[in-house]
Structure formats: structure tokens, C-alpha cells
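Here it is, the structure in full.
One protein chain omitted, others in place.
Up next, subunit A:
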Amino acid sequence: MNIVKTVDAKGLSCPMPLVKTKKAIDELTSGQVLEVHTTDKGAKNDLAAWAKVSGHKLIEMKEENGVLIFLIEKA
């Protein structure tokens, strides 16, 4: 997998994880993967919904020591 960028949104509240993710993905090219770290529990649904609507692919979502980790492939 081609993870080219990691967004650290730990400790931030809505809407910052989403805004930061969007900004980061804008800088990627199609097929590249973005890794997002957040502690905002709402992000679970937020980022999943956002990825679905904007056409990006949510490859993986896992939780490690209270940190939610998302892998999103740019469409």
C-alpha cells in the first residue's frame, strides 16, 4: 500500500478531523493512501460517510490505544 501522508488530528474536535483530512487528501493524487489519526469518536461515522459521498475508498478503520486510525485511498 502506498501511504504517502499521515494526518495527526488527535485531541481535535469536530469539524477539525474532517477539515484536516480533506485538506490533506487534496494534496494527494488518485490511488495514493492517506492515514488519519484521531481521538474524536464522532469521526468513526463522519469520515466513513465523507469518504463514501466524496468517492474515496475507506480501506481500513481500526482502533489502537484509544486512537482511531483510518486508511483512505484517494479516488
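Everything below uses one rule, namely that a residue touches a chain if its C-beta (ideal position, glycine included) is under 8 Å from a C-beta of that chain, and two chains touch if they have at least 3 such contacts; residues count from 1.
Going forward, contacts and distances are computed from a predicted model.
One subunit of the complex is not drawn; among "Tryptophan synthase beta chain", "Peroxiredoxin family protein", "DNA ligase (ATP)" or "ABC-type spermidine/putrescine transport system permease subunit I", its UniProt record names it "Peroxiredoxin family protein".
Of the listed positions A:Leu12, A:Leu28 or A:Leu71, the one in contact with the omitted chain in the full complex is A:Leu12.
Interface with the hidden chain, as seen from subunit A, comprises residues 11-16, 18-19, 21-22, 50, 53-55.
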